[in-house]
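Complex shown without one protein chain; remaining protein chains in place.
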Amino acid sequence: MSLPISRYPTPTLDGLPEDIRAKILEVQEKAGFVPNVFFGFAHRADEFRAFFAYHDALLLRESGLTKGEKEMIIVATSGANGCLYCVVAHGAILRVYEKAPMLADQLATNYRKADITPRQKAMLDFAMKVCLHSDELGDADYAALREHGFSDEDAWDIAGITALFGLSNRMANMMSLRPNDEFYLLGRLPRAPKG
Amino acid sequence: MSLPISRYPTPTLDGLPEDIRAKILEVQEKAGFVPNVFFGFAHRADEFRAFFAYHDALLLRESGLTKGEKEMIIVATSGANGCLYCVVAHGAILRVYEKAPMLADQLATNYRKADITPRQKAMLDFAMKVCLHSDELGDADYAALREHGFSDEDAWDIAGITALFGLSNRMANMMSLRPNDEFYLLGRLPRAPKG
Amino acid sequence: MSLPISRYPTPTLDGLPEDIRAKILEVQEKAGFVPNVFFGFAHRADEFRAFFAYHDALLLRESGLTKGEKEMIIVATSGANGCLYCVVAHGAILRVYEKAPMLADQLATNYRKADITPRQKAMLDFAMKVCLHSDELGDADYAALREHGFSDEDAWDIAGITALFGLSNRMANMMSLRPNDEFYLLGRLPRAPKG
Amino acid sequence: MSLPISRYPTPTLDGLPEDIRAKILEVQEKAGFVPNVFFGFAHRADEFRAFFAYHDALLLRESGLTKGEKEMIIVATSGANGCLYCVVAHGAILRVYEKAPMLADQLATNYRKADITPRQKAMLDFAMKVCLHSDELGDADYAALREHGFSDEDAWDIAGITALFGLSNRMANMMSLRPNDEFYLLGRLPRAPKG
Amino acid sequence: MSLPISRYPTPTLDGLPEDIRAKILEVQEKAGFVPNVFFGFAHRADEFRAFFAYHDALLLRESGLTKGEKEMIIVATSGANGCLYCVVAHGAILRVYEKAPMLADQLATNYRKADITPRQKAMLDFAMKVCLHSDELGDADYAALREHGFSDEDAWDIAGITALFGLSNRMANMMSLRPNDEFYLLGRLPRAPKG
Partner (left out) sequence: MSLPISRYPTPTLDGLPEDIRAKILEVQEKAGFVPNVFFGFAHRADEFRAFFAYHDALLLRESGLTKGEKEMIIVATSGANGCLYCVVAHGAILRVYEKAPMLADQLATNYRKADITPRQKAMLDFAMKVCLHSDELGDADYAALREHGFSDEDAWDIAGITALFGLSNRMANMMSLRPNDEFYLLGRLPRAPKG
């Protein structure tokens, strides 16, 4: 596909700082291709490093949320923000993690109609409020989370992931970041590709 | 999948009036399965007949819009209305018609970032205004369509399809109509199944 | 009044298919004039037939809602959609049915201030959510209806009427359908004209 | 009609200060009945006096707007604010002033579809922005007015009337001020009552 | 500061009617400067008189609200309306009244995060609903006020102040009324200037 991946020039691997090139080669080794977000953000090395450090801090840490639940938050809030890149890319990751080929389309369109547990529904209610009306957050929202067994650290995780991808959604919308073609099909077939 | 397809009881084929059973068997023959919207609306025979008569009147008639363009309207406006059934079912039909495996996900999330022509973008601008702010429609909106070669009949088609699926979106949201599992993958593989 | 009734050419009775002409003559006989919606939709015969079949299926069937209550839904949701034709035409019908000369103006402006029962208020709360936020419909909305004695079939009726007139509102706004002058006064005088 | 006119106790004429009683008797003499807004606001004498002083300052002064145009602003913006009292009462006054029995219903529902001149449409565009998004007012809005021959004083009139009735709409909604039954029919019959 | 205080010509003291000049000189004597709202509204003498009569009726009367609480309402709702003049001018007055140098900035930005009592929070919840959605006011809103000991007269005060400053916000936004430089610092220093 020769369509540009962004409004901004795409850097070449060779022209990138060593640590960024290494990170990109590592993800390529693991995923089989380089998600465009890596090249999109690599337009500015320091922001690239900060974004992925934040990403890893939130997504790789031990948490009361599973890896799949974290991706649910990303997909549902990115849908609300109209961010094509994140819906498609994280939709793929979610399908692979949860071995649930239909879940991402459900969450991106209307999380109230998705095949999720009431606990996950409460998690997404909180995430959507952080996403759309964070100024209105109050004690009742934390109480609703606690009723489903979420701790204060879990609340922070939900808000943090929503907030970080709110940033990512805005950057992707600004640069018109194009999802890799590979993502659209990933995790949709009965035997999901290795994630 | 044994999950209920709707809040309302699903009718059995045997219990349905002859004309409705015949229509359902015909679509099953053609598609290989019965889209749940048929059983959902069959809860009330007269409304079933009227809905599909309206559907066929708009979607089967000769038009300045291609069959694929009509589905683009359905997918984009159903995304705006948060209707899971229509996004998933008509997303599949769109992929098959246009042989464009990525287009439906793009349109349902953010039509401004989709791989469409400027003419199709203008068509969807008009459709989205009919969908979300029809009270504000005015001469400027028709003028914008004409700049892209759309006739007054085309404008009616765009509005009619948007309005009919606005009805369908509300009914599907009301009854929590579940998309058939088959739709999610349809038209995504290189060699699309016969539509 | 020589103002055009729509952006589209108004068909002449003679040029219309027999069944449509018969239906129009029948309503003229009964009402004393032809509501413009008949000529507006008659621009396309198949859509005319489907629309009125849907209309009759919902409005003429036996229901837990009275004929007047069905018109209340139409007037209140058409007000929310800014549809002049439906507010004026169905406002007239509502006045005649309910022998309530002030009710339509109340419902079109703010149903929370109208002279209706708490049960009718609950009916309109549900209708307005179908009209404006159908993606957010959930169990609590059905429970609220049941508290006022509405059955699941009644819920379908409320949603169906709201959805059908959501279609009608969008079509009328699109074609700038002009209400007949006759409607404005109908049912306002102490001795209402025969409806 | 024995329904209360407001959430607050209705004062009796005898209990009111002399100047307020005189004003009420004067309007009764002229209109044939006492519009409920007089009793509603009379709950507090000083606010009554200030409100009607403001009202008269704006509505009785010489202006580039006709008396009818001023009422158009009131009806359209009161519709946007969902204020039943003002829509019904000022709708009646507008019908009488303009000898236009259909105009108020048009403006309260959707001023874009009303039988008004392009100049009046521009006047209402400005009024609606003052009503709904006054923080976004800018030079372009004044320029649009000037294109239709409105002076800076006219702009002040439009904004002032919109702002005063925004106050009135909020007070009427707060106290659930009930329109007098008389207003609903006023000005609708061929020979309008003397205004 | 030589920037104009309004889109409209600023009247000179000498050219003003005696009563208005007297009122302006009185406020100058007391505050040390003339708040621009006096010159802004003095463009039209009758509206000036009515506005300040209304202002005094609401703000000087005995009430269940303290003087400071009345200013809280003005600051919070003016923030919601994006009115620079009222946020800055009444923010200053609030700081002086409450001897609370940080309170105005909190209320103008997000009253849910302000250093206020639960009772004051309930007062502002009601005010914000009057400000933004007065058509949706209902019994539950009055019940919430009563739980915090507010009487029906207090409810009127809250609504009246919100409504009057909704008028003021719209007029100030329309004329681009500039706050006096003096207001920005007033009441921020440990020893507040005499109010």
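Read from first to last, the chains carry the letters A, B, C, D and E; within each, the first residue is number 1.
Definition applied: contacts are C-beta pairs under 8 Å (C-beta built on N, C-alpha and C of every residue); 3 or more make two chains touch, one makes a residue touch a chain.
Since the structure is predicted, the reported quantities are computational estimates derived from the model, not experimental observations.
The hidden chain, counted over the whole complex, makes contact with A, B, D, E.
Among A:I24, A:A42, A:M171 or A:L186, the one in contact with the hidden chain is A:M171. For the options B:S6, B:N36, B:S63 or B:N110, the residue in contact with the chain missing from this view is B:N110. Where chain A meets the omitted chain, the residues involved are 7-8, 43-44, 46-47, 49-51, 53-54, 56-58, 61, 81-83, 130-131, 134-137, 142, 152, 155-156, 159-160, 162-164, 166-171, 173-175. Chain D meets the missing chain through residues 135-136, 138.
Residues of chain B that touch the chain left out of view are 110, 112.
Assume only the chains that are shown with their structure count from here on.
Annotation of chain B and chain C: jointly contacted by A, D, touch as defined at the top. Note on connectivity: the fewest steps through touching chains from chain B to chain D is 1.
A rotation of 180 degrees, rounded to a multiple of 5, brings the CA atoms of chain A into register with those of chain B.
For the pair chain D and chain E, the fraction of shared interface numbers is greater than half, so the two copies use mostly the same residues to meet.
Residue-numbered contact pairs of B-C overlap by over half with those of D-E, the repeat interface among A-E, B-D or D-E. Put simply, the C-alpha centre of chain C and that of chain E have 44 angstrom between them. Computed from the mean C-alpha positions, the centre of chain B lies at a distance of 52 Å from the centre of chain E.
The set of chain A residues touching two or more other chains comprises 110.
Taken as a contact graph, the chains fit none of the simple arrangements: neither line, ring, star nor complete graph. Chain pairs that touch one another are A-B, A-C, A-E, B-C, B-D, C-D, C-E, D-E.
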